[in-house]
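Just one protein chain is left out here, and the rest sit where they should.
In order of appearance the chains are A, B and C, and numbering begins at 1 in each one.
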Amino acid sequence: MIAALYVDRDSPLHRLRPGVKLLALPILGTLLFTLPGLVPSALGLALVLALYAVAKIPPAVMLRQLRPVAFVLVFIFLAQLWIAGLPLAVLAVLRFLALILAAALVTLTTRSADMIAALEKGFSLFAFAGVDAAKCSLAISLVIRFVPVIQTVLSEVREAQAARGRGVSLFALAVPVVVRTLKLADEVAEAIDARS
Amino acid sequence: MITLSGVGVSRNGRPVLSDIDLRLAERRIGVIGANGSGKSTFARLLNGLLLPTTGTVAVDGLDTAKDGKAVRRKVGFVFQNPDSQIVYPSVGEDLAFGLKGRGLSKPEIAGRIAEVLERQGLAGSENQLIHELSGGERQLVALAGVMVMQPDVLVLDEPTTLLDLSNTRRIATAIEAFDGQVLMVTHDLSLLAGFDRVLVFEAGRLHCDAPPAEAIASYLDLCR
Amino acid sequence: MITLSGVGVSRNGRPVLSDIDLRLAERRIGVIGANGSGKSTFARLLNGLLLPTTGTVAVDGLDTAKDGKAVRRKVGFVFQNPDSQIVYPSVGEDLAFGLKGRGLSKPEIAGRIAEVLERQGLAGSENQLIHELSGGERQLVALAGVMVMQPDVLVLDEPTTLLDLSNTRRIATAIEAFDGQVLMVTHDLSLLAGFDRVLVFEAGRLHCDAPPAEAIASYLDLCR
């Protein structure tokens, strides 16, 4: 159902604790966007590229991370070139390349399950603020459980609407899906209380 | 008259229905079989909700793959869970849903709705909110929403699983009073009394096709 | 032993259950009645999912209103729709759900899960994803999720409505093998063979309380 983005390799980066990677990321981001001049950003990008090599992520996978933003980066480059000149245009693109690649690298080298475990640990740090870690992790599991359930309901409802002889309208689809899943959710809530 | 010739259905590359050749002309036809044997898949073929992977399904000569829309006008479908079928919060609005696509005038629509509700023992409930109805009443509304379209054939996929004995009987009575042809998938064997013909599915094949008593016996045999 | 004294339940100001006084000590107790007669409401009272508006419900002397948590440990509850009961995406995780709150060690949890799955004919399915299971298998998992908690009492609210004959029998067999007390709400009267006592509800009241044959006769009478 939900395929992960994780790429399985044996590398120091894969073994690094998710919490460490998650902390390193905002630090890198802050440095990238505050240090002036081309050199720090170029070094930053070089560092990230080196880490991809360390993590044994194939270049093709790395480039795939950039596909959704490729156009907008070109767009930003041209706009900056027009407004602020070449050095700043290059700087803007370098920063983005480094940041997005670094962020993607964390995802590529960390299993969702480990990330979720780290997240749950993180939640328990906020217990003082009334955050209930057990409830948070329950919520996460429920989302993963609900996705196929909603998809089943969706296809049942779609069929029922088609059978009633009207073209499929989003409204006619959305209302029964929402009502049925809300009812189901209420039953699930009862069942959780009964089982715990 | 519904005909299936050389019908097979595959889903995700796996055959879920194979080698079905049938001419269905009887007024009351039951469909039984184990969970996952292909009953719902079969029912969905009959009004073009699902198209066969091989072979053809035709209703009164109309191919479901080519004349889907015309077939769906002829064949009404009632699902197990009324909540998947109901769109509007009130009974009247919901029954009007299908009719609005048919170019009827407002008084005609209101007339048809009143008539169907009357027949199902729900007279005057147009403004009733559906979420305040019991499960049995909701199932009756879902059935009414299909009946109001005046189909020639009624296909029902386990329409009574949530119902008690007397609501089951109400549905059974409403179905009995229906003029056209009925095909009903069910696990409740007692509903098949008085049916003309019963199909038993087993692992995607037609295992038995006989009058109720014989078909039920063959199904019970399978379950042993 | 479950006792209800002077129990009444109102919802939105409307009474849905009134004047219930019962001592339930038999091993196998059935609950039947029309849609909306109050069966599910009654069942929910027994493990404190719902608290009575008036009167008290006690399980082995524990008041559901005061010792809710202790009562829920004693009384397991199985719902009609397995999808509303299964919380986690895989069989193993789901069965572990309730156990984690009990302070058991990991190997103990794994052991108990393996044992319950074995007993229900689902051995080795810990990593199976729920949404890939058939409806019958899902219902067995839901039942296993309750059995694994080793409750003294098992309350089931129409656990077989979505199932065919042989899956219904699998559930029935699993229930039969259960050591403790069983209370089952059902519309399928054939499940009550071999039960010790059957309660018939009608419009929120206990209409009849007798051995199966007599209770069923009185229910059929009501439906006429």
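Here is the rule we use: contacts are C-beta pairs under 8 Å (C-beta built on N, C-alpha and C of every residue); 3 or more make two chains touch, one makes a residue touch a chain.
By our rule, contacts and distances are computed from a predicted model.
**Student:** One chain of this complex is not shown here; going by its UniProt record, which of these names is it: "Biotin transporter", "NADH-quinone oxidoreductase subunit K", "Dihydroorotate dehydrogenase" or "Heme exporter protein D"?
**Tutor:** "Biotin transporter"
**Student:** Let's see if you follow the contact definition: name the visible chains touching the chain that is missing.
**Tutor:** Result for the missing chain's touching partners among shown chains: A, B.
**Student:** Just to verify: which one of A:Ala70, A:Leu86 or A:Ala127 makes contact with the chain not shown?
**Tutor:** Of all options in A:Ala70, A:Leu86 or A:Ala127, contact with the hidden chain holds for A:Ala70.
**Student:** Among A:Arg17, A:Lys121 or A:Lys135, exactly one should touch the missing chain; which is it?
**Tutor:** The one listed residue touching the chain not shown is A:Lys135.
**Student:** List the subunit B residues touching the unshown chain?
**Tutor:** Residues 88-90, 129-131 of subunit B touch the chain that is not shown.
**Student:** Using the touch rule from the top, list residues of subunit A that touch the missing partner.
**Tutor:** Touch with the absent chain occurs at residues 2-6, 25, 29, 65, 68-72, 75-76, 79-80, 83-84, 88, 92, 96, 99-101, 103-104, 106-108, 110-112, 115-116, 119, 132, 135, 138-140, 142-144, 146-147, 149-151, 154, 170-171, 174-175, 178-179, 181-183, 185-186, 188-189, 192-193.
In the analysis below, only the chains that are shown with their structure count from here on.
**Student:** Report the inter-chain centroid distance for subunit A and subunit C in whole angstrom, where each centroid is the mean of the CA atoms.
**Tutor:** That pair's centroid distance is 40 Å.
**Student:** Just give me the whole-number Å value for how far the CA centre of subunit B lies from that of subunit C.
**Tutor:** That pair's centroid distance is 31 Å.
**Student:** If a residue has to touch 2 or more other chains to count, which residues of subunit B qualify?
**Tutor:** Not one residue of subunit B touches more than one other chain, so the list is empty.
**Student:** Which residues of subunit A touch subunit C in their complex?
**Tutor:** 1, 138, 141-142, 144-145, 148-149, 152, 184, 187-188, 190-196
**Student:** Can you name the residues of subunit B that touch subunit C in the complex?
**Tutor:** The touching residues are 33-37, 134-136, 161-169, 187, 219-220, 223.
**Student:** With touch defined as at the start, can you tell me which subunit C residues reach subunit A in the complex?
**Tutor:** Residue list for subunit C touching subunit A: 44, 47, 49, 72, 76-77, 79, 81, 83-89, 93, 97-98, 101, 129-131, 145-146, 149.
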